[in-house]
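Here the structure comes first, spelled out in structure tokens, and everything after it is commentary.
With one protein chain withheld, the remaining protein chains of the complex are depicted in position.
And now, subunit A:
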Amino acid sequence: MTSAITDETYAELESIAARYPQPRSGLLPMLHLVQSAQGRITPEGIEACADILGISAAEVSGVATFYTMYKRKPVGDYHVGVCTNTLCAVMGGDEIFARLKDHLDVGNDETTTDGKVTLEHLECNAACDYAPVMMVNWEFMDNQTPQSAVALVDDLRSGKEVTSTRGPRICTWREAERVLAGFPDGRVDEGPAAGPASLVGLGIARERGWTAPDRDQGDGGHGVPEQPAQAVEGARVSDDKQAEQAAVEEKAPTTTTAAEKEDAE
């Protein structure tokens, strides 16, 4: 059902590998390009990557099956994700997902019969201040409700132009995959710099005249500095735990960073 990788795509796959000191580093974006060209991860795409990188097809498959954005089945023009991690779920993501399954008559990770929409529930997509959040082809659709979600998928299926709530006009899933592979599509200047929730703290600071201290206040050597915020903040110092105790790994506690520090000392 799928066609062979074209010469043009093959050359682009090679160009991705060439971005890196070691070509295999290109594999993740190369697989994104395979999805863009072929609509999913195909055996032909796997072979092409393996061929270019000088590794086995099994090694490429091992990578393609590890990451959730790689799809073995054809994806619709619009990949519609609903966050159902705890915060979004509680704020209404569960209801939205249930409504969409019913409305589209599909289950999780399934595509509508017209091939337009693939529905999937997502883990946290880093937009919790806009909960409940949906993503269409990995563009933000913030602050959704069951009604807005139904209207959104209806618009997508009818071919109406849809714009991200703080981003550009939505492209197709295959076009999106091409950007992820590192080939820009010229939509970078669409949409705002930030959505409203991203700006609330800044807005309050502006309103009340709050700023970070002036550079001179911290620099010293400019006579007696004015008393900056630290005098107040410093009064809040908590009990003196060792820094190591607070040193936790990227996402959670581990002994690693403490050990790393010991290593250095």
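In the analysis below, a contact is a pair of C-beta atoms (placed from the backbone, for glycine too) under 8 Å apart; a residue touches a chain by one contact, two chains touch by 3 or more; residues count from 1.
Here is the rule we use: contacts and distances are computed from a predicted model.
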Listed names "NADP-reducing hydrogenase subunit HndA", "Energy-coupling factor transport system permease protein", "NADH-quinone oxidoreductase subunit F" or "ABC transporter ATP-binding protein", with the criterion being the UniProt name of the chain not displayed: "NADH-quinone oxidoreductase subunit F"
Can you name the residues of subunit A that touch the chain not displayed here? 19-22, 24-29, 31-32, 53, 62-63, 66-70, 81, 84-87, 89-92, 94-95, 122-132, 135, 137-140, 143, 145, 164, 166-168, 176, 179-182, 184-185, 187-189, 191, 193-206, 208-213, 215, 217-220, 228-230, 232-234, 236-241, 243, 245-257, 259-261, 263-264
